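Only a single protein chain was left out; the remaining protein chains are all shown in position.
And then chain A:
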Amino acid sequence: MNRIHQLFENKRERVLSIYFTAGFPHLEDTLEVMESIQEGGADIIEIGVPYSDPIADGPTIQESNLVALENGITLKKIFNQLENFREKINIPVVMMGYLNPIIQYGIEEFCKKCQEVGIDGLILPDLPMSQYLEEYKELFEQYGLANTFLISPQTSEARIREIDENSDGFIYVVSSHSITGAKSGISSEQISYFERVQQMNLKNPRLIGFGISNAETFSKASEYSNGAIIGSAFIKKVKLAQSLKEDIVKYIQSVIN
């Protein structure tokens, strides 16, 4: 059974997913960051595959992408780094990245490799649902990869239903009209949107992302969903970390507790 499904079977509340950029702050930090995220007590790890043109990301993740690329990270190197990660990490791990590097790697080869190293799911923000259904769904399923779609405050109810129908794993609820890292705090307008989605009784679990940065926003988001995703705020911590492991563990614990 896919680790994502397993996780949500056992835990329906306050699920914490942490996004980080592979190869950041240093090329060989990928594994240490992942181990620290697990040790800190997060439930899901999202490995960001760096891209030169991340159009859904704000300045923090843009910069981490750029630094990682300057460090020399490539998708091939990421897979090399991930070769034996399952010896130490048992929580679900998802790859998040823009389509282009993945297409250049070869989509089937990519899926195969994901399965080989132990990746459980994918979040590809610029893969639209129609294209997914036409070209990718079968392949992802064949290699046991759960696909996650995003929804935003602008997404219509009919479309949310369609996305729910075609999702497998969890739905990524983008908290506002925004790119990553753009806003902090949660407004009453956002809460009414979270409630609207909550009342739809979707079959997939929902994690709220964008603008989640600390214990307060994590708890608030978790009231209206199964948990939340932290990206930019985590990258900022990693960037400033004195001791990578200690600082990551401390930060995640501060969010959870």
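The criterion applied here is as follows: a contact is a pair of C-beta atoms (placed from the backbone, for glycine too) under 8 Å apart; a residue touches a chain by one contact, two chains touch by 3 or more; residues count from 1.
Quick note on the criterion: contacts and distances are computed from a predicted model.
Peer 1: Leaving aside the chains on screen, match the unshown one to its UniProt name from "Phosphate transport system permease protein", "ABC transporter ATP-binding protein", "Cytochrome c-type biogenesis protein" or "Tryptophan synthase beta chain".
Peer 2: "Tryptophan synthase beta chain"
Peer 1: Among A:S152, A:Q198, A:N214 or A:Q253, which one is in touch with the chain left out?
Peer 2: A:S152
Peer 1: For the chain left out of this view, which of A:P25, A:G41 or A:P101 touches it?
Peer 2: The missing chain is touched by A:P101.
Peer 1: For the chain left off this view, which of A:G40, A:P125, A:G211 or A:G231 is in contact with it?
Peer 2: Looking across A:G40, A:P125, A:G211 or A:G231, the contact with the absent chain belongs to A:P125.
Peer 1: Can you name the residues of chain A that touch the chain not displayed here?
Peer 2: Residues 51-59, 62-63, 66, 69, 74-76, 98-105, 125-131, 149-152, 154-156, 159, 163, 174, 177-179, 182 of chain A touch the chain that is not shown.
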